[in-house]
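With one protein chain held back, the other chains of the complex are shown just where they sit.
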Amino acid sequence: MEPIGIFILAMICQVYSCAANVSDSVERMQYASVAGEEYLQEDKLETNLNDKVYFEFDKSTLDAEDKSLLEQYLPEIKKAKIVRLEGHCDERGTREYNLALGERRALEVRDFLVVKGVSGKKIRVVSFGEEKPLKSASNEKAWAENRRVEISLY
Amino acid sequence: MNKTLTSLNTSFLILLFLSLIFSMFSIPNLNIDEKQSIKVNFYELIPQDDILFDSSAPDTLIKKETKKISEINEKINTDETSIISKFKINKLDIKNEISKIKLSKEREDILRVSAIIQERISSIWIKPNSLSESLTAKVLINLAPSGEILNFSLIKPSSNTSFNESILTTMNKMTFFEEVLFLERKLFEKNFRNFNLVFKSSGEIE
Partner (left out) sequence: MIRFSSLLFFLVSNSIFSILEIEILKGSDNLSKVAFVPFGLESGIEENYGSEISKNIENNMLLFGEFENLAVNEMLSYPSSENDFYYRDWKVLGVDYSLIGKVNSVNALGNLNISYSLFNINRRIKILEGEIVGSEDNIEGISKIISNRIYEEITGLRGIFDTKLAYVINSDAETYQMCISDIDGKNEQILFTSKAPIMSPDWSPDRKKIAYVSFENGLAEIFIQDLQSGERDSIQALGMTNSAPVWSPDGKSLALVVSFSGNPDIFLYSINNKRLIRLTNHYGIDTEPSWSPDSKKIIFTSDRSGSPQLYEINTKSKRKKRLTKDGNYNARGRYFPDGKSIFFVHGNDGNFQIATKKLSSRYIETLTSTSLDESPTISPNGNIIIYATKDGLNGYLGGITLDGKSRFSLPVKNGSVREPAWSPLLN
């Protein structure tokens, strides 16, 4: 009785994994480029507010301070045609991983803004990983300044 | 009658087989430290029955042993029901302990010389990068009592040519193991007249 049960279970698993394979291999992506740079032709809107949010090492979560900063920002963000979020990391860790992490950070900010009522359509997200540090020194202070998301409005 | 004979035969054969298996795997491994280990086979070291006391055995150890025995004897006095059987066991213990002391002295000498030889080879063996392969090669060495290397041969080469070459190059650089001069002649003949060097590419346990 039992071996038969296991056999059937194995068969089910087999069939399932085959199906998953097929659906994956036929998956052809036809996404439009999300971060077209056409808006860069437009004028950048200047604000007096701090346009950067900072993060912990290898983290992409927003703390209370970041959130209150973004809240202050909201009226201006809502006025802008395009909101550009640029994610960055410090130099520690590997470059490709940091590229993904920078993207995570920018997305975290985007998600917060969307929850607060900003239209997702006008938000552009881009990551530069560790490629564009603000400070090139190798110390805690420089690293903290480099782990950031920069917000620019157009 | 016949049946019992055959079953006796079979059991005997099984015993024979087991003894073979045992003989192949029973070489004890003695670790000097994490990275360097010396294999010593204790068959060679089991003393003859007639050797009971050895003058070279450290006095302190013997004192310790006698103390132990007296302690045990005290215990025996308190428990009179099994005096005889326990006393027999104690006699055996004494014999074992003392031969162990004798053994440890010989073992120490062998280990000391082995460690020096190991160190000297290690200091000149230029180990090739063998990637992640685990290679082993065995060299048999014949020594003269003077420590001179009379002959060496790669009795079990590894599958890697440059590994084997590096070993031959190393052995060609060595001419003497003077260290054996300090050994008792008997110990030399038993252990260092012919001995093996086992070169290994990595220290991991497979």
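Chains here go by letter, A and B, matching the order in which they are written, and residues are numbered from 1 within each.
Basically, a residue touches a chain if its C-beta (ideal position, glycine included) is under 8 Å from a C-beta of that chain, and two chains touch if they have at least 3 such contacts.
The shown structure was predicted, so the numbers you read here are calculated from the model rather than taken from an experiment.
Visitor: According to the contact rule at the top, which chains on display are touched by the left-out chain?
Guide: A, B
Visitor: In the complete assembly, which of A:44, A:79 or A:132 touches the absent chain?
Guide: In the full complex, the listed residue that touches the missing chain is A:132.
Visitor: Tell me which of A:53, A:70, A:83 or A:101 is the one touching the absent chain.
Guide: A:101
Visitor: Could you list which residues of chain A touch the chain missing from the display?
Guide: Per the touch rule, chain A residues meeting the hidden chain are 17, 20-21, 24-25, 27-35, 37, 40, 58, 91-97, 99-101, 103-104, 106-107, 125-129, 131-132, 136-138.
Visitor: Please identify, in ascending order, the residues of chain B that touch the omitted chain?
Guide: Residues of chain B in touch with the missing chain: 9, 12-13, 15-16, 19-20, 23-24, 26-27, 35-41, 43-44, 110, 114, 117-118, 121-129, 131-133, 138, 160-163, 165, 168-170, 172-173, 191-192, 194-200, 202-204.
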